[in-house]
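Following this message is one structure expressed as structure tokens.
With one protein chain held back, the other chains of the complex are shown just where they sit.
Our next item is chain A:
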Amino acid sequence: MSATMTRPRPLRRREPLVRNHSKTLVGLAAWTVGLFFFAPFAWMVLTSFHSETDAATNPPSIAAQLTLDGYREFFGASTGASPWPALINSATASVLSTLLVLALSIPAAYALSIRPVRKWSDVMFFFLSTKMLPVVAGLLPVYLAAQNLGMLDNIWLLVLLYTTMNLPIAVWMMRSFLAEIPVAILEAAAIDGAGLPTVFRRIIIPMAAPGIAATSLICFIFSWNEMLFAQVLTGVQASTGPVFLTSFVTSQGLFLAKVCAAAVAVSIPVLIAGFAAQDRLVQGLTMGAVK
């Protein structure tokens, strides 16, 4: 990028800006925008700790008494419908698909960066292009195939689909992380007679560990968030957290605190994973194109 930087046109001379004053203004503006964006989030968390009657007032009762009733309701205190099976399904699908993605993407990334196959960039584009195909267009054949194989409402189907969804991202990310490993180290290992498995175990995996962690977290987030496939392809057995969330808002009467508690509870794993990967989040989301 910097190589393409053209020299700026000559600019007129001016007095340098007074920087201290503008610094306070910038801080003020940033805090205002930040709070503005954070407000719905904060409101969600606050409402989740309110009672249903306090949650449904107009104007809002910000200082109302806090209670855990919303969360108790979410965990099925009065209906007996526990969210745990759905949450466990979500966790299973997300974790297993992430592991599968890693197992497939790390060797692939090796063959695309450290010892690249011929036409490696074509392969990269094949992976990327699959990410651009609309998911809905493949929904029907997947549904029919699953129906014929008896895999509807089966968590393994989601594992396979989430692997498909995340593998291109992971290949791109892992490639950018493996490309950071200095060649000299790999060459030294080769001279010392280390075979490929040793190189993987002793050099590549440890050196790319932060990258692998970031890739896993991002794959986990995308799988956990997914809803279209889960909605169409699961029923009772394999239903996931997001699907459970939508089924949650069927009851009549007041349910705002309960919905907010559910939204917070289901989002917690994503919030944890996201903030854990915060420093590498950009790199992950741009598939390694931005550091």
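One rule holds in what follows: contacts are C-beta pairs under 8 Å (C-beta built on N, C-alpha and C of every residue); 3 or more make two chains touch, one makes a residue touch a chain; residues count from 1.
FYI, contacts and distances are computed from a predicted model.
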Worksheet item: So which of "Sugar ABC transporter permease", "Paraquat-inducible protein A", "Cytochrome c1" or "Alpha-D-ribose 1-methylphosphonate 5-phosphate C-P-lyase PhnJ" is the UniProt name of the chain that got left out?
Response: "Sugar ABC transporter permease"
Fill in: Sole residue of A:M44, A:A194 or A:M207 that reaches the chain not shown, by the stated touch rule
A:M44
Response to the item:
Where A:L96, A:M173 or A:A262 are the choices, the one touching the absent chain is A:A262
Worksheet item: Contacts of chain A with the missing chain: which residues?
Response: 1-6, 8-17, 23-24, 26-27, 29-31, 33-35, 37-41, 43-44, 47, 55-60, 104-105, 107-108, 110-118, 121, 123-145, 160-161, 163-164, 167-168, 171, 175-176, 179-180, 182-183, 187, 221, 224-225, 227-228, 231-232, 241-242, 245-246, 249, 255-256, 259-260, 262-264, 266-267, 270-271, 274-275, 278, 281-282, 285-287, 289-291
